[in-house]
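As you look at this complex, bear in mind that one protein chain is not there, while each of the others sits in place.
Let's turn to chain A:
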Amino acid sequence: MWHLITAPILLPMLTAIIIMLPPVHYSPMRRRWISMISSAIQLVLAVVLLMQVQQQGLLHYAIGNWQAPFGIILVADTLSVVLVCLTSFLALGAICYGSAGEDEKGSFFHPLFQFQLMGINGAFLTGDLFNLFVFFEVLLIASYALLIHAGGKNKTKAAVHYVVLNLTGSAIFLFALAVLYGTLGTLNIADMALKVAALPEQDLMLVKSGGLMLMIVFALKAAVLPLQFWLPATYASASAPVAALFAVMTKIGVYALLRVYTTIFGDTAGELSGIADSWLLIAGLATIALGAVGVLASPDFRRLVANLVLVSVGTLVALVALNTPQSAAAALYYTVHSTLVTGALFLVADLIASQRGKAADRLVSGRRVAQPVLLGVMFVLAALSVAGLPPMSGFIGKLMLLQAVQQPLQQMWIWSLVLLSSLMVIVGLSRAGSSLFWRVSGNDCGTEKAEPLQIFAVCWLLAASPLLVIFAGPLTELAQQAAMQLHDVSSAVNLIIAPGNTGSAP
């Protein structure tokens, strides 16, 4: 059981390799089944790991038994394991949807998908900043290839922008890491927290510039305002299961922001505590506003959902900037809710687009959809949830978020922007829904029906929303516990770095 923490990284990697081996690779059915079964096992293992973390507190695992701070370690606390569970849950839905036919439109869909899961899980579980960079690259190179899966002009165009931007981001990430290593002498997150607390005066500015460069990189991954231009085009052009998985990719940026700016530059960091907070608050609020305007201005439904991703990212980044246990708990609940709902919306958008003939998902009058009741119900449930209306999970998420804001000035800005953006989202979604379902030309409808596996995938993701409401009590407790654990930096550091075992500066 000690090695369980490596399972979310090793299992997708081995699955990807198995899928590429000849007896499996030449049979589409075997590829699909192995991919689906493996991600179901991943979900079970992630839940087991979560229970273990609940019982024993923070777990850490020294890879190759090289002790921290010299070796690379994996760290599982409640926050990271909940996010691993979230990824596995989302991935199972996306793979089921992809297995209904989308995966055969290009080659190597399932191996790439598994490699991307490996990168995402690794990024959540690692306790070392350079290792975080490596896992970022693993998930990025898989996402580059998945983005152009099934081909097409739009995808190639979006992919060029996406790849160039992320390569630039990687270069800045490396600059930041080199600056931090040069001054702190370590890249282990826990050890960095120790070193930052006892930083000599002359190194302050260097570490500050390194820390803020990290903010730029994570803001690029999370798509926060000045760095968000890549997101709508990329997400709108990716094929549906890929876009659904991408819903969790921006959250990795948010997670990295949360991790770095509470553990390393948190309350214990002395002069450098909260260096990014004022930047992040403004950028987050501006992202919410821009996303909400984008929702109203979108010419097609997939772009609208991509803008909904922006709204949720802005909300999360504003919560990260508040830097209190309450805001971290709200951010965790909101992350789980918004990831699953936007993932489901990308899948619903694809189902609608495939049944509307030439009009696809553009918000113009088009052919009648073949299954209006099924798709309509799915759309309404997802829309209610994402807009934050009472019976669904979005409502509780927004409630926690509003409660987490305590200073009057912050309340004024955050409450008004979040509530106003909710209104704009409702307006945008009503407009989209009425054009997609009611503005029909002619009486004939297409013959293309949704596959059972596709319906299952959408229901799987949508079911999460009422479940998040029914089990809201235990889940908010879990989120609060995760937030307390995240903010309890000193005990985590003491656990990871054995006393008297601190690395020496170069």
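By definition in this document, a residue touches a chain if its C-beta (ideal position, glycine included) is under 8 Å from a C-beta of that chain, and two chains touch if they have at least 3 such contacts; residues count from 1.
Definition applied: contacts and distances are computed from a predicted model.
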Absent chain [UniProt protein name; select from "3-phenylpropionate/cinnamic acid dioxygenase subunit beta", "Assimilatory nitrate reductase electron transfer subunit", "Na+/H+ antiporter subunit C" or "ABC transporter substrate-binding protein"]: "Na+/H+ antiporter subunit C"
Listed residues A:Ile37, A:Ala171 or A:Met412, member touching the removed chain: A:Ala171
Residue, one of A:Val160, A:Leu423, A:Leu467 or A:Met484, that touches the chain absent here: A:Val160
Touch residues of chain A, complete complex, unshown partner: 130, 134, 137, 141, 144, 148, 151-153, 156-157, 159-161, 163-164, 167-168, 170-171, 174-175, 177-179, 181-182, 506
